[in-house]
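Take a look at the following structure, please.
Here we show just some of the chains, and they stay where they sit in the whole.
Per-chain residue numbering starts at 1, and chain names A and B are given in the order in which the chains are listed.
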């Protein structure tokens, strides 16, 4: 059996007839076999065309050749295009504060192979998770943040983010500067501990308790300059009842938070998420 | 076998030792057998005590006697007390506009016995559901509402609400006056077509689409003067994806709306819901 590799392709462009024909013809000529394809058009007249493909190529076909051909096609159709080998290593930087559940679930799923990536850097404004990170052999950097030192702290953090594919704010609890956010646009995911847009801002479990909701939730989203306003990747909820008070909601919420965040991170790293007009297209 | 009847008791009072002892002793002396009891205290030091009981009495014990004894006890402990026979007929008034799914589900569940009540009056500001109501033998009243006629319209509606236990706003889409709301405080349930407090106000599905949420929801709550701010009785959600546009969300949401509303109505009519500090205690 010839050895093969797999390429993932994400496409967004204005819809018009013939896109799939041109694309699949091109891939076929390159020797590729489409293993999975998922496409939809918003509105055939004037809407957007969104597509995700996984294509297998024999290892005799060079991936640069594949990329070049696709980019050529992409120009014809005005495509926003993302192309990546599925076997490329992915490296995450994880920002944490004091809460450990989100990063531990991420570390666990990376270790078990459920998330095909590694945690290359852990950055925290506190020392609480330092011992754990060391025992898990994760490079840990303590970068305290105060109002006065914020820009220096961000510069130091930024200097550690070399060859990083994704920045994860795993309950980091600090607001990053617009410049830092901009630098990682589309490559930085935050977990917010509420069902957004409900309970934006601090203490969402306290807000949820005060409002008396019957479900609490968590939201993973790309980080943008507007706090808690970025494109939502995944959300989920957990039923609660009247006997549960704020500490109970926090405890129950931890489960939802880690599940929602890890799903979002996995989908992003598997090239399943496209952003268009502040909403995400998530290919299942 | 002696014939028996069942009494439901809802209690809220400041907690202190001895409440259950006094209560269960009183019920035992009256000849009652506690069939189900659910109680919890918020904080034994200074919190509230909440309890729901169902008690069976032989028909030789008069229910007025039971009520009198319980009210006597209630005074000692400063209880908010609701007492009702489970076999008492319950009558609902349902306000609708043009959408039919919520009232149809209510009518269906009343007919099948899942909700132990009848729809005694249907009031609408439109004629869309008149034919259906007539075919279902439900007394239908068309009361148009304009800014100019609002108070008259409400007066007319109010005049139809005799011997009504619960008013249900089943997608009524009209804002009622504070006086009307006040008159039915704790006895009027609304269904809002979003997961409150997200998407308060008009067009919540449009708001949900624009924000790109991954779950849509519905919320049943008691109506208070503050729009969409009343105590929440029940909520639920439904997963959506990027291909679904506003009309799809509306269609999917109809299922959640009717399920959430009918559950809330059933719980209220089974005396399972207590309001305390704008939050509900729902005894399962």
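General observations
Basically, a contact is a pair of C-beta atoms (placed from the backbone, for glycine too) under 8 Å apart; a residue touches a chain by one contact, two chains touch by 3 or more.
Since the structure is predicted, the reported quantities are computational estimates derived from the model, not experimental observations.
In this structure file the homo-oligomer totals 4 copies of one chain sequence, with 2 depicted.
In the analysis below, only the chains that are shown with their structure count from here on.
In whole angstrom, the spacing between the mean C-alpha positions of chain A and chain B is 41.
Chain B meets chain A in the complex at residues 40, 42, 50, 195-199, 210-215, 217, 231-237, 241-243, 245, 278-282, 284.
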